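The complex appears here minus one protein chain, its other protein chains still in place.
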Amino acid sequence: MDSTSLAGAIRSANSKALEILLQGDPVLIDVLPARDLIPELKEHTILHAGPPIEWDRMCGPMRGAVAGVAVFEGWAGDLDEAGVQAAKGCFEFHPNHHFSAVGPMTGLTTCSQPLLVVENRATGNRAYCTVNEGLGKVMRFGGNDESVRDRLAWIRDSLGPALGTALRCCGGIPLRPLVTRGLTMGDEMHQRNVACSSLLLRELAPALASAVADHSDLSEMLAFMGSNDQFFLNIAMAMGKSIMDPVRNIEQSTVVTAMTRNGTDFGIRISGLGDEWFTAPVEMPAGLYFPGFSAADANPDMGDSTIIETIGLGGFAMAAAPAVAGFVGAGSVAEAAGITARMREITLGEHPEWTIVSENYQGVPTGIDIRLVVETGIVPTINTGIAHREPGIGQVGAGVVKAPMACFEKALRALGERLGLS
Amino acid sequence: MSDQNDAPDTGRMCPELLQSPPRVINVGLAVFAADLDAQDVDVIHVDWRPPAGGDEGLARLLSMLAD
Partner (left out) sequence: MSVTVNTVRAGVFLDSVVLMQISRELTAIQGVEDAALMMATPANWDILSDAGLLEEGIMAGPGDLLVAVRAQDRAIADSTLQRAAELMERPAQRNDTPQELRPLTLRSACRQLPDANLALISVPGDFAGAEARKALRAGLNVMIFSDNVPLAEEISLKREARDLGLVVMGPDCGTAIIDGVPLAFANVVPRGDIAIVGASGTGIQEVSCLIARAGEGISHAIGVGSRDLTEAVDAISTLTVLDWLERDGATHHIVLISKPPAPSVVDRIAEFIRRSSKSYTVCLVGSDNLVLPDNAKLTTTLKDAAAAAVKNSKGFEALPAVQRAPAAGRYVRGLYSGGTLAAEAQVVFLSHRQPVLSNAPVPGAGLFTSERTNHIMIDLGDDQFTRGRPHPMIDPAVRDEPIHAALSDPDVGAVLLDVVIGFGAHADPAGHLAGLLDRHGRSDSVVIASVTGTDEDPQVRARQVSVLERAGVMVAPSNADAAELALACLNIG
C-alpha cells in the first residue's frame, strides 16, 4: 500500500473509531452476581486488574487481596492457607478486561460478588464492575481481614441485590447526562466523584426505598453510599469499558482502547492491534500523602481505573476539576488547564456533551492516538489514588501518574511491522 | 508533462495569501514569532521539540504512518 493510501486508510479507521467512541450511550441497568454475568468465572478463578500477571509477580496489596477473596469465597480456611494455595497455582488468574469487566486498584472479581452492569445502548454490549467498598481498609487496597470479608458479604447479600432490584424497577440510569452535570460541578470521575455519587444517590433513592422493605436496612445502605465520595468510581469504570469495547479491532486504527495496571505492569491495547497487550513497568505516582504517610509507603500504580482516562475523563478532564490539581504540585487552576491542554495534543477529538465550562464548553479530549503520544513525547496523565505498599492498610494519598512511554513505542513498532513498514 | 508544470488554475482571482497580512503558525525559532507579534500580525508559536524525543527510527516510522 503506498503512503497516501495508507494515510487515508489510517485516517478513516480512526474516524470510525472516534465515531463509535463518541456515540457511546452507557446506562446503568442492573447489579447481578458475577457468575450469572460471566459464565467462565468458575470457582478458583480470579479476575484481576491490569494486563495478565501471575502470582509470583504480584505486588503486596494484590496478594493480600487474593488471599482475602479466596477466604471470602470459601476456597481456603484462612489467609495463610489461601497464600499457600496461590503459590501452588490453585487459582486461575485472568485480567478483568478479558471478560468485559474492570475493577479498581487490586480489582479482584470472583463468582459470588455482585457486579454493576452498564449497557452501551448505542452498540448493545455490556460491561461490569464490582460495587465500591468504601474508603480505608478494603479489599481493593489489599485489605483482607474479617471486617473486609464481612463487608463484602453484606454487599453480596444485601446491597447488591437491592441495587439490582432498584435499577430494574426504574429502568436504569443513563450515565452520559449524569457525567455532563458532574463535570460542571468539579468532578473528573477518577479521583473526584463526589458530585456524581450524590447525583446518583438522588436518582436511585426512591427506587431503592421501594426495593428495601426494612427501614434499618435501607438506612444502612443509604448511609453506606452517602458516606462514600468515590461510590460513583466503579460505575464510571464500567461505563468506560462499555464505551471502549466496541472501539476494539478496527483494522489500521491507532486509537488506544484500554489502559490498565496491575501494580507491576502497565498495559495498553490498540484498536488496530486487536487483543495484544503492550506492557512496561508501572511508574510511581507523585502526589500528596495523608498525614503520617510518605512516598516511601506508596505502592506502584495499580487498577483498571485508567479506563476513565481512556474515554477522556479523569486526568484528561482536569481542567474541570481544579481542586484535584492540588495533587499535581503547583495546585493552580492554570496547572489543571495545562494538563488538559497537553492531553489535547495526543487525542483525535472532543466529546460533544462532556464539556468543560471554564474552557468555554470545549469537550474533553477523547481518542488517544499512539502516533501523537510518540511524536510529542506527551503520555496520558492519570489521576489516581495511592495505596500503601503493605496489604490491608488502604489509601495513603492521591496524585498523578504517567503512562509509560515504552508501551506506546512498542505498540507503534508493532503496528509498523503489521503494516509491512520498517 | 509541461502543462503539469503550469500553475493550477485556482480561479482568476488573486490568491488568498497575497490579499491580506498572513496569519502565521511559527514552527522553530521563537524570534520569528516575536518579531511578527511585535508587528501585530496574527501568529501562534509552536513549542516544537524533535518528534519521538529524537529517536530517528521512530520518527521515520511516524512519518510513514502520518495522515
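Note that the chains take the letters A and B in the order they are written out, and that residue 1 is the start of every chain.
Please note the rule applied: a contact is a pair of C-beta atoms (placed from the backbone, for glycine too) under 8 Å apart; a residue touches a chain by one contact, two chains touch by 3 or more.
Here the structure is a predicted model, which means the values were calculated and not measured.
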Chains in view touching the one left out: A, B
Chain not shown, touching residues in chain A: 334-335, 337-339, 341-342, 344-345, 372, 375-378
Interface residues of chain B (partner: the chain not displayed): 2, 5-8, 10, 12-37, 39, 41-42, 44-56, 59, 62-63, 66-67
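The rule is short, and it goes like this: only the chains that are shown with their structure count from here on.
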Whole-Å gap separating chain A and chain B, where each centre is the average of the chain's CA atoms: 40
Chain B residues within the chain A interface of the complex: 49, 51-53, 58, 61-62, 64-67
Residue ranges of chain A in contact with chain B within the complex: 3, 6-8, 10-11, 14, 254, 371, 374-377, 409, 412-413, 415-416, 419, 421
